[in-house]
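One structure, as C-alpha cells, below. Some questions next.
The other protein chains are all here in position, but one chain of the complex has been omitted.
Note that the chains are named A, B and C in the order they appear, and that numbering of residues resets to 1 at the start of each chain.
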Amino acid sequence: MSTEDRDVGARGRSERHLVSSTPAQPPVSDLVNMYRTMLTVRLADERFMRGLSRGEFPGFYFPVHGMEAAAVGVIAALRPDDYYVTTYRGLADVLAKGASLAAAFGELLGRVTGMARGKGGVMHMADPERGMMLTTGIVGSGTPIANGLGLAAQLRGDDRVTGVSFGDGATSIGALHEALNLAALWSLPVIFVCHNNLWGEHTPIDAYTRTGRLAERATPYGIPGVTVDGTDVLEVYASAARAAERARAGGGPTFLEVVAPRILGHSFGDTGDYMDKAAVERARANDPIPKFGDWLVAQGHRGRDELDAMRAQVIDEVERALASAVNGASLPVDELYTDVFAPGVDTPR
Amino acid sequence: MSTEDRDVGARGRSERHLVSSTPAQPPVSDLVNMYRTMLTVRLADERFMRGLSRGEFPGFYFPVHGMEAAAVGVIAALRPDDYYVTTYRGLADVLAKGASLAAAFGELLGRVTGMARGKGGVMHMADPERGMMLTTGIVGSGTPIANGLGLAAQLRGDDRVTGVSFGDGATSIGALHEALNLAALWSLPVIFVCHNNLWGEHTPIDAYTRTGRLAERATPYGIPGVTVDGTDVLEVYASAARAAERARAGGGPTFLEVVAPRILGHSFGDTGDYMDKAAVERARANDPIPKFGDWLVAQGHRGRDELDAMRAQVIDEVERALASAVNGASLPVDELYTDVFAPGVDTPR
Amino acid sequence: MTTTQTTQTTQTRELTFAEAINDAFDIALGSDPTVLLLGEDIADPPGGVVRLTHGLSTKYGTQRVRATPISEQAIVGAAIGAALGGLRPVAEIMLMDFIALVMDQLVNHAGKHRYMSGGTSHLPLTVHTRIGHRRGAQHSSSYEAWFMHAPGIKVCVPATAADAKGLLLSCIFDDDPCLYLEPTPMVRSRGRTEVPTGDYRVPIGQAAVPRAGSDVSIITYGQQTPAALDAAAMLADEGISAEVVDLRSLVPLDHQTVLTSVAKTRRAVVTHAATRFAGPGAEISAMINEELFGQLERPVRRVASASTPVPFASSLAQAYSPDASTIAESVREVVR
Partner (left out) sequence: MTTTQTTQTTQTRELTFAEAINDAFDIALGSDPTVLLLGEDIADPPGGVVRLTHGLSTKYGTQRVRATPISEQAIVGAAIGAALGGLRPVAEIMLMDFIALVMDQLVNHAGKHRYMSGGTSHLPLTVHTRIGHRRGAQHSSSYEAWFMHAPGIKVCVPATAADAKGLLLSCIFDDDPCLYLEPTPMVRSRGRTEVPTGDYRVPIGQAAVPRAGSDVSIITYGQQTPAALDAAAMLADEGISAEVVDLRSLVPLDHQTVLTSVAKTRRAVVTHAATRFAGPGAEISAMINEELFGQLERPVRRVASASTPVPFASSLAQAYSPDASTIAESVREVVR
C-alpha cells in the first residue's frame, strides 16, 4: 500500500494517477473498520450469489466483487452525514454508508424488512437516514441529482459533501456532462466517483471510447480529474479525503476515477466468458481485501488471528441477516397503491 | 486577413487559435462567390427584419448578422454534395449550402413556395437536394443526427463529409457529448461547427461554463479542437478545409469553434440591451463583410465599383425573392393532415 | 366542486396571468427559505424569457433564483437532488417540447422515487413549462397526456390568473413532484383579473365550474377554458345551456366534479389543445362512459387539436386547434 505513483495497469496503457504523496491516513480503529466493511461487502456479495445459484431464493443481482476498496475507500473518507448517490451495483456503497445487512438483504429479496420495504428492490436501495439518498438503475442519471444534493448543502451553508458513484460506461451518457459543467460552474461540493471496472456490461472500455483516462473528461470543465488504483483502499481513501476537503472548503467538485478491473460477469448468471482470462486472473490475484489485510498485519495493526476471528464473525452476521431477510414478510397487496403520492392522495385506478 | 495566430478576443482571455499557417486558399472566383453569399445573407437578414418591424408580415426570426463569415467560410470549404445540419439560427448556413432566397423566405413566411412548403417554418428549413438535411429548433440535438449522416457516407464508402453547426450554448447539452464520443470512436467524417457568439439567449458564456475555450471539450474524446476567428472568412475557410480533408481521408471528426461575437439580440424583437455596449461596438466595427470586401479590393481581385454593383444586384434579388414569398400562396387546409406518415397512411383523427 | 377556494384571505388585486405567476413565486420565496428557482435565463435580466420570474433574482438573490446553462437534464436533476436534500425547488423548462429531454429525470426518477423508496423519502419539487406556443412543430406541443400515464407526478394547468397563482403555490408547497403547465395564450394575455392577495392556494385535484348549465357539459382545461366559455355564451343565445368544467388538475383528476356535471346534463364534450389521439380526452371520455353508461343521451365527443405535429403555416395553424366555434358546433351536434 505505498502511495507513490504507480501504473494502475488499466487497459495496458501507462496511466499514472495524480495523487500527491502526502495522503491523509485514518486512525487504526478506522482502518480496521474499513477492512471489516470490505470483508462484510465481500461476504455478503458472495453469500447472496450462492443463495441465488443454490435456488434458496429467486432474484437477480449485480456483483461488487473486486470493488470493495474502491467503494469503501471513498465513503470512509466522508462523514456519516454526507450524502451519497449510487447505482444498481450499489451494495458496497450502501453498506459502506452504514446501512444494515438485514435491510440490504431484505431489499434485495423484496421483503418488508428491506430498506425500501421491498418496493424498490435490487436497483433502488436507499437509506436516507444514513445519507444514502438515491440509487438509480439508469446509467449516468444519478449525477445531475447529486448536484442538487450538493446545492442544498451549499445553500443551507452546511459543509456536507455529496458523493455520486457511477460506472465507466456511464461516461458515455450526456447527463454526466451536463452535471459536470453545472457542478463546476456552481462550485458544488460534489465528488464524481467513477468506478472504472473497464467494462460496460459486455463491452470493454476500448470498444466504447478513445479517451485514454476517463478523468481527463473532467478537465475542460474546470474540474480536477484524478485517477487512482481502486484496489488500494488507502490510496482511494487519500484521494477521496482530499476531494472531500476541497469540496467542504468551497473549492468545488472533483472527478475521481477509481480503477478496479471487473472480475465477475456483469450480473449474476453472466459467466463473463467473453472477458480475457489472463486479465481476470491478474485482477483476482490483486484482490483488495487480502492486500489490505496483509498490510494491516505487516503494520502490526492487527494480528492474523484477529482478522480470522473477524471473518468468522462477519460470516455469522451475514448468515443471520440473510436468514432474517429470507424469512421476512412480503408487503401486503394493498400496498401496491400506496407511496405513489403522499398519504391521503388517491392513486388513479 | 492574415493567417497567423491572433487573439480572437473572445471573453477577454487570450485565446489563440490552432490553425497552422498554411491554409488552403480558393481560386478568385470562389472568393468572390463567398463574398457574394455573405452579402446575400446580410441583406436577406436585414431585409427580413425590416419587413417584420414595418409590419409587412407577421413572424419571428433569429438574426445571423455578424456570423456571415463563420457560416459561409465553413460551407464554402465543403462540396455541394456534402451534408449539413443546422439550427433555428440557420439562414446563413441554408443560403451558403445553396438554397434559393425565394425558398428560404417562403419558408420563413410559411408559404407553399417555402422549401418545406411552409409546414416547417423558421426553425426547420431543410433542402435535402442541396445537402441541407435537417434544421433543429432544439439546442444541441442536431449533433447526434449528423453522426448518422456521417455513418451513412462511411458505410456507403463515398467520401462525403457532414457538417453540423450549433451555438456555444449547445455545448452544455448532453447530446453533444454523446455525439462527440461516438464520432471519435467510429472516426466519422463529421465537422462539429460551434458558432460561438458568446451568448446563449440572455446568458453570456462566462455565466454558464468555466471552460476557457470550448474546443477544449473535444480533446479528451480524441477529437482535435480548433478555435478560429469567425469574422475572418479566409481563416474559417482554411480550418474547415483542413477538417474536411481530414474527414474525407478517414481521419475522423474535428471540433471547429468559430468565434463571432453576437451583435444583435437573440431574436427579432430582443434589443440586446443587456449586452455590453462597448463589446457590441467592437464587434460591429469588426464586421466580416467590409473586412473581406476591403481585402478583395486590396488584393486586386475585384474593384470597389464591382463590389458596389454586386451589392445593388443582391439587393434586387433579395427584394424580388421576398416579394415572391409575401405573395406566395398558403397551403390548403387539408394539408394539415398530410405528411404525418407516408402517403396513403391515415393520420389518426 | 369549487370555483375558487381561499385559505387565508379574500382581498384581491388585478393581475395578468403572468403577474399572478410572478406573485406566487414571490410569495413562495418570501415565505419559505427552502424555495429555490432554477432554469435558463430566469434571473434578471430578463427574469425569464416570458418574464415569469422578473425581478425575483434582484429581490431574493441569484443564489435562490438561479440562471442555469442550457442543460435541461442537469436542471431537473438538480431539482430532484435539491428536493431530496430538503429544499422545495422549482425548475423552469422553457417549453414543453424540451420536456422530452428530461423524461428520464422526471418520469424515471422524480415520479418513481417515493414508491421506490417505500415511502421513506419524497420529492417536493415543481417543474413548470409552457404549452401551446405558436412556433411550429418543436416549440408548441402539449404533452400533458404523457404525464397522466407516468405514475407519481401531479399535473396542473391553470386557466385563470387566480388559478395560476393558487395552483402554483399549491404545487410548490406540495410534497410530491408537480408538473405545472402554462398555456401560452394566457401567459401572453395583457388582460387583468382579480387575484387573491397573499398565500392563496387552489387545491390540486379540484376542478372548477366557471359556468353552470343544464343541457351539456363542456369538460376542458387550460387554453380551451376561455374558448369553452365563449362557446357556452354563443350557445346560450341559441337557447342551449352549457356547463363548463375547468379541470385545473389532470392528476389527480377530479372525477367527481366531472361525473356530477355529466350525470346532470347527460351530454359531454371534452375539449383540449393537446392532440386528440390518445390525449387527455381519451381518459376522460372512457371514464365518463364507464361511470355513466346508460345515462348518456349522446356519445361523449372529443374536440381537440389535430393528431399531427404543430404546423407552422398560419393557414394550417388556424385549423390545427379547435376554437369556440368548433366547440359550439360539436355541442350543437350533441344537443340536437
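By our rule, a contact is a pair of C-beta atoms (placed from the backbone, for glycine too) under 8 Å apart; a residue touches a chain by one contact, two chains touch by 3 or more.
Note that this is a predicted model, so its numbers are computed, not measured.
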item	value
Touching partners, among the displayed chains, of the absent chain	A, B, C
Selected residue (touches chain absent from view) among B:147, B:172, B:209 or B:254	B:147
Of C:48, C:205 or C:311, the residue in touch with the unshown chain	C:311
Candidate in contact with the missing chain, chosen from A:104, A:173 or A:322	A:173
Among A:299, A:313 or A:330, residue touching the chain not depicted	A:330
Residue of A:51, A:90 or A:110 in touch with the missing chain, whole complex considered	A:110
Footprint left on chain C by the chain that the document does not show	97-98, 100-101, 103-104, 107-108, 111-112, 115-116, 136-138, 143, 145-146, 148-152, 251, 274-275, 277-283, 285-286, 289-290, 293-294, 296, 298-302, 307-309, 311-312
Residues of chain B (touch criterion as defined above) contacting the omitted chain	83, 85, 114-121, 124, 126-128, 133-134, 136, 138, 141, 143-153, 155-156, 162, 174-175, 178-179, 181-182, 185-186, 338-342, 345-348
Interface with the undisplayed chain - residues on chain A	58, 60, 110-111, 117-124, 136-140, 169-170, 172-174, 200-203, 207-209, 273-274, 330-333, 335-337, 340, 347-349
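Here, only the chains that are shown with their structure count from here on.
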item	value
Chain whose average C-alpha position is farthest from chain A's own	B
Distance from chain C to chain B - Cα centre to Cα centre, in angstrom	37
Of all residues in chain C, the ones touching two or more other chains	68-69, 71-74
Shared-contact residues (touching 2 or more other chains) in chain A	174-175, 178, 181, 185
